[in-house]
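One chain of protein is taken out of this complex; the other chains stay put.
== chain A ==
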């Protein structure tokens, strides 16, 4: 028994020591890209402080850099206005949890609600309820099917991303004079509508030029799935001319797989517009030559517009006295030439 207890003591001591050591290893320097992504509240017009507005905000707590940037941007933009009070509620793990959280938000009577729903269809009824209660709803990125469920809808253009990526690839290949190119695609989660729209835009645009995708793998928006799917895609296609990867976050894994396989005969286009991707494009030392945006800066814009809605003001550059009902952001193409302009929008 003494041997046993001594062993146990040793093990216990080691465990405690390791625990103390590890606790020191959790710190991360806080990446705060948010300041650059907010629109400074200066100059004339709409930036002038107006009526005090309370904005309620809800977005899913996902494990993805893009969603994290959405929440950070919204917070930072709200903080930039002296006349905005920002109330955020946790959206929980699914649509039901978000609905529950939002109903507590309604009872606090905010002037405007900005939300990125888990699922636009499932939270449509919440949009209707809030609008009927006289609280304007700003839908961020995941559309409600019912037009009465929102005052403003602001979202990215998934189909347009595919179009932009394909357009860049076609331009490059035509400039190089490649007649029968091998084009590959690394998609995100295939069960999501946004992935299907991106692929549709990509395929449609390629088809207009007589090109098509030779092989396509769907990853899961995670770095490891990006690496694994790409490693297999590279096996399938010994020679490639161009790759479109839907998501820059999983793109870290995609680029890792490409360098591990020592492949560089092709160029790659990314998607979303992460800071890392923009830096890689600017440095021009990987196969990544461009990325098409789907920027989380839309959260900052949503807060600005929610404030204007709350203050019953219009967008100063438009003639109309009220904010429009629908805004779809263009998917822009970032290349080495313009990367420095976009770097501040990277997440």
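Quick note on the criterion: a contact is a pair of C-beta atoms (placed from the backbone, for glycine too) under 8 Å apart; a residue touches a chain by one contact, two chains touch by 3 or more; residues count from 1.
As a convention for this text, contacts and distances are computed from a predicted model.
Novice: Missing chain, UniProt name, options "Two-component system LytT family sensor kinase", "Sulfate adenylyltransferase subunit 2", "ABC transporter" or "Dimethylglycine demethylation protein DgcA": which is it?
Specialist: Hidden chain identified via UniProt as "ABC transporter".
Novice: From the list A:24, A:45, A:145 or A:210, which touches the chain that is not on show?
Specialist: Once the missing chain is taken into account, the touching residue is A:24.
Novice: Touching the absent chain in the whole complex: find that residue among A:223, A:315, A:329 or A:343.
Specialist: A:223
Novice: Quick one: say which of A:192, A:256, A:315 or A:343 touches the chain that got left out.
Specialist: A:256
Novice: Write the list of chain A residues that the hidden chain touches.
Specialist: 15, 18-19, 21-22, 24-31, 61-65, 67-68, 190, 214-218, 220-229, 231-233, 235-236, 238, 249, 252-253, 255-257, 259-260, 276
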